[in-house]
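Shown here: the complex without one of its protein chains, the others still in place.
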Amino acid sequence: MAYHLEFKNITKTFPGVKALDKISFGVNTGSIHGLVGENGAGKSTLLHTLSGALTPNQGEILIENKTMKFSNTKDALNAGIAVIYQELNLVPEMTVAENLMIGNYPNKNGFVDKKKLKEKALKQIKMLMENFNPKTKVKDLSIAQKQMIEIGKALMQDAKIIAFDEPTSSLSDREIKHLFEIIEKLKEDGKAIIYVSHRMEEIFQICDSCTVFRDGKHIETFRDMEKVTHDLIVKKMVGRELNDIYGYEERDKGEEIFHIENIRGKGVKRNIDLTVHEGEVVGIFGLVGAGRTELFKLIYGLEKIEAGRVEVRGEEVSLENPKESIRNKVCLLPEDRKDEGIIGIRSVSENINISSRRHHLRYNFFLNKQAEKETTDEFIENLDIKTPSRDQLAVNLSGGNQQKVILSRWLSEDIDVFLMDEPTRGIDVGAKYEIYKIMYNLAADGKGILFVSSDLPEVMGVSDRVVVMRSGEIIGSLNREEFTEEKILSMALPVS
Amino acid sequence: AQDVKIGFLVKQPEEAWFQDEWRFAEEAADDYGFELVKIGGTDGEKVLSAIDNLASQGAQGFIICTPDVKLGPAIKAKADMNGLKVMSVDDRFVGSDGEPMEEVPHMGISAYDIGQLVGETLVEQMNKRDWDYEEVGYLVMTFDQLPTITERTQGATDVLMENGFPEDQVFESPMQTLDTEGSFNAANFALTKHADFDKWIVAGGNDSSVIGAIRALEGQGFGAENVIGIGINGSNFVVNEFEKEEETGFYASVKLSARRHGYETAELMYKWIKNGEEPPKVTWTTGQIMTRDNYKELE
Amino acid sequence: MTETTKSRIKNLYNNYTIILIFITMFVLLSIFVPYFFTWRNMVGLALSVVTIGLIANTMMFALASGDFDLSVSSTVAFSGITTAVVINSTGSVWIGIITGLLAGVLVGVINGFSIAKLGLNALITTLATQMIFRGMAFILSNGRAVGISTAGFFKLGNSMILGIPTPIIIMVISFIIFGILLNNTVFGKNTLAIGGNTKAAELAGINVDLTKIIIFSAQGFMAGFAGVILASRMTSGQPNAAQGLELDVISACVLGGVSLNGGIATISGVVVGVLIMGMISNALNLLNVATFYQYVVRGSVLLIAIYLDILKQRSK
Partner (left out) sequence: MTETTKSRIKNLYNNYTIILIFITMFVLLSIFVPYFFTWRNMVGLALSVVTIGLIANTMMFALASGDFDLSVSSTVAFSGITTAVVINSTGSVWIGIITGLLAGVLVGVINGFSIAKLGLNALITTLATQMIFRGMAFILSNGRAVGISTAGFFKLGNSMILGIPTPIIIMVISFIIFGILLNNTVFGKNTLAIGGNTKAAELAGINVDLTKIIIFSAQGFMAGFAGVILASRMTSGQPNAAQGLELDVISACVLGGVSLNGGIATISGVVVGVLIMGMISNALNLLNVATFYQYVVRGSVLLIAIYLDILKQRSK
């Protein structure tokens, strides 16, 4: 049987990495084809070859049995291919409307037709079920909103083949629901759709077929989702059995380790009292814009605190800036990995040692390069970071592996309180499982963990206690034995 | 009657020479009670806007040392358009036909003549010291980017050749910048290539382009007894050299009369405006050799 | 005051601080500096920024696309000399002007091609072409100004239209054209997109290389044009002309809010930036401030202007 879109023996190598190894599979029109695999399995790389952003070393892409040659993205766009990339590719200083139609402005003889631009933008925004002003600058939007623009931009192309690379990793439930409605409609319109996600339930919810990658190789394509189970796919992805991915472990609660009281500041209004004990994993749940990220930024010293106090191990500390916070053994894993987490053009090793290197200086001044190497190698090994070498530039790692690098940064020094903002965003099941294990181990060592997640099952699966935020305030807190999905949601949803 | 206001535009306001001209012009302003407006015009465009600026503030005339003599017609036209009297100082305007613009009064020094004075003094000193020309290397610190400088160095070189100085001992050393460091580096190349001379003479377009070469020579162990360097302008550099306890290879400088160029031009312009007395078409001033012995009197 | 008026004023304030700074400066200078606010001086002021102004148009595009151009100063000299030499040898004003403009475009094409196609660093490339074409100007002219004998050529720079010198009219028209180009055309939007996020622009199918080559060629053209006008005003081509001009032009743009990192530019900002630079020099000369102190004052005013401009971003 011939497919609308077909990959044949696609191979792509980077220095030291075989990102794709003879990948072959096909996608039908009017269907949604899932693509799953661990971080670094090669999913995004495949989509880059599809969009003409990368040229494969070998193999070919066929549309309707015709071999396509894309030497740049323009060729692919002209062939009716639209890709929503995993990373945002927006121009922050330009407006929503301009971003939606970038590279493709309605014009008369080169003059932009501003009226038409606005009309088309409004139509598209409506289609996305959003309600922002087309004249808003993209830099003023939240991540979720930016993601929706990214999606809208690709859909403006009116393509026949549409690929989504982890579109939901920064969306809230509301937007996810909208997105799925849109995708279903595209399917009805006869588009061929590729859908990449680490969220297994999504794959089952919307996909008609699905392909599993591991280490750049095609493992298996399932043509009928009715006939596969969640566990089977996970097994194919990670190469081993993984039953309960949360693997929650009971722990003893120790002394109070972190306490905040009456914190107020940008985006955080009132009732912010919160205590974390040694050995405790506390999840913070809330809808987008609830102020969770801003709360973390306040207590980490990135934004100015207007009022309130912070205590670490019973002592009041002033967390004026991140440096102070780290000295007081509080660290933050930022939500925005690319812009706030990694230093892309520096190596894995430098990214890991950036803060902890001060603990093993020679003569209190010179770097101890041997120690830094050892630290790096230890974490590459322990956290299973996929990188050809410790000198690889961080920007070349897959998203999940970048997250592990940032985690290693803090694990390599003695930190008591971990603030983790969406620590598993964009991370594969296997790695998620490992990150949960790291969280439990840290807790078992007597550390305190405060983590934000928009993934309700995850929050419930991992936390000892869940704190719910809504529009800048803490609504309440529920212990593990008390919480249910309904209770948490009812606290998080706006009161009408 | 309206107060007299006179502009004084110079091409290199940072240079000591022009500072002096300005200072002396200021004296004339005090003596005669007119207002002097000093503006730097480092290139053609700046000069043209400076003239506009003068016109705006109601000046009646200006004196100018132009950054390029070929700007003459443009400056003259601009002045006429604005109803300003104009007089050139130091460097004389050249018309589009390549001839000096007689219609603009001028007080100046002939660059080539000054250079010749440098050459004559070098010859005189070599003879006085009984130097054998065959043992002497001649460093000419050239700077082709500025025509006046080229004329000066050419003047010096021509005199030497006329007096039988061997042509193959003339070492042109092009400077990349017209300051001491530029001169230092340029001289070093010549010294590297011609390490076999016992004695050196140095000429350049101004004082700083000779001083750098003197420093480079000192670096190779040449001092007052086997170097004769002669600069132009008689600026502070020279005074500093002469005030050093030990003699250096910097023997002399051609002292130009900044007083005459500054004071007299301003005076002439004032009288022209006030009484309608036209200045003489051209006045040539001369340079004087300034050495350790006479520098105090010449100040 | 209604809410919207308030917010409109606030918006105006936020986006146009530099314009407000300009207006304030202008009013203060008009009041306190004698002769400043006279017709004659206004014309003189405008004439004094013609070269910077013409080139700032395209420099704005170069900066907006995330690049840099240091070669403009030499281009002005090179095309001025070329024009002069060609007019003198052919006797034709038109052939001279066209050759001069082509000389400018040549520099621009070399820059654009090297930067876009060969991927060379813009700073070094344009510094290199700055040297090369300053050298060419010297070689062509043998280091001396080249006087032009065909008087017809001087009209371009010295005639008047409705009592306003032609160069000023040309500058104003150029601001309008490039303003429209930036705000109302696909080309302008693409330029801003490239500067704002090159990768996003590329992925969206914008021909980044071609856009850059066009920008640099236009830059060369405008610098060449400025060179021709300057030669006409000075009735000669000058090999030493416009030295150091590139930093003045870039400063004017940055002062006008153009981001050195690309992606942000407005024509109104650039116009105001150019005017502020010219106004400072003008007022200092009218006030007869001594040359040495002019350096200090000009530097300080520049500092204060960007400081006031940053305050707005704080207040946001």
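A, B and C are the chain letters, set down in written order, and residue numbers restart from 1 in every chain.
Following the convention adopted for this analysis, a residue touches a chain if its C-beta (ideal position, glycine included) is under 8 Å from a C-beta of that chain, and two chains touch if they have at least 3 such contacts.
The structure displayed is predicted, hence computed values, not measured ones.
**Student:** Using the touch definition from the top, which of A:Lys135, A:Lys185 or A:Arg358 touches the missing chain?
**Tutor:** A:Arg358
**Student:** Out of B:Ser56, B:Ser209 or B:Ser235, which residue would touch the omitted chain in the full complex?
**Tutor:** Of the candidates B:Ser56, B:Ser209 or B:Ser235, B:Ser235 is in touch with the missing chain.
**Student:** Among B:Phe62, B:Tyr138 or B:Phe184, exactly one should touch the missing chain; which is it?
**Tutor:** Only one of B:Phe62, B:Tyr138 or B:Phe184 touches the chain omitted from view, namely B:Phe184.
**Student:** Which chain B residues touch the hidden chain?
**Tutor:** Here the touching residues of chain B are 14-16, 19, 142-145, 173-174, 176-177, 179-181, 184-186, 188-189, 191-193, 195, 208, 211-212, 215, 218-220, 235-237, 239-241, 243-246.
**Student:** So which bits of chain C touch the chain we can't see?
**Tutor:** 70, 114, 118-121, 123-125, 127-136, 138-139, 142-143, 244, 247, 250-251, 254-255, 260, 291-300, 302-303, 306-307, 310, 313-314
**Student:** In the complete complex, the non-displayed chain touches which residues of chain A?
**Tutor:** Where chain A meets the chain not shown: residues 15, 300, 302, 321-323, 325-327, 332, 334, 339-346, 350, 353-355, 357-358, 361, 365-367, 369, 409.
One rule holds in what follows: only the chains that are shown with their structure count from here on.
**Student:** As a test of understanding: of all chains, whose mean C-alpha position lies farthest from that of chain A?
**Tutor:** Of all the other chains, the one whose centre lies farthest from chain A is B.
**Student:** Across all chain pairs, which one has the most C-beta contacts?
**Tutor:** Top-ranked chain pair by contact count is B-C.
**Student:** Measure off the straight-line distance from the CA centroid of chain A to the CA centroid of chain C, and report it in whole Å.
**Tutor:** 44
**Student:** Nearest whole angstrom, what separates the Cα centre of chain A from the Cα centre of chain B?
**Tutor:** Distance between chain centres: 71 Å.
**Student:** Distance from the CA centroid of chain B to that of chain C, rounded to the nearest Å?
**Tutor:** 34
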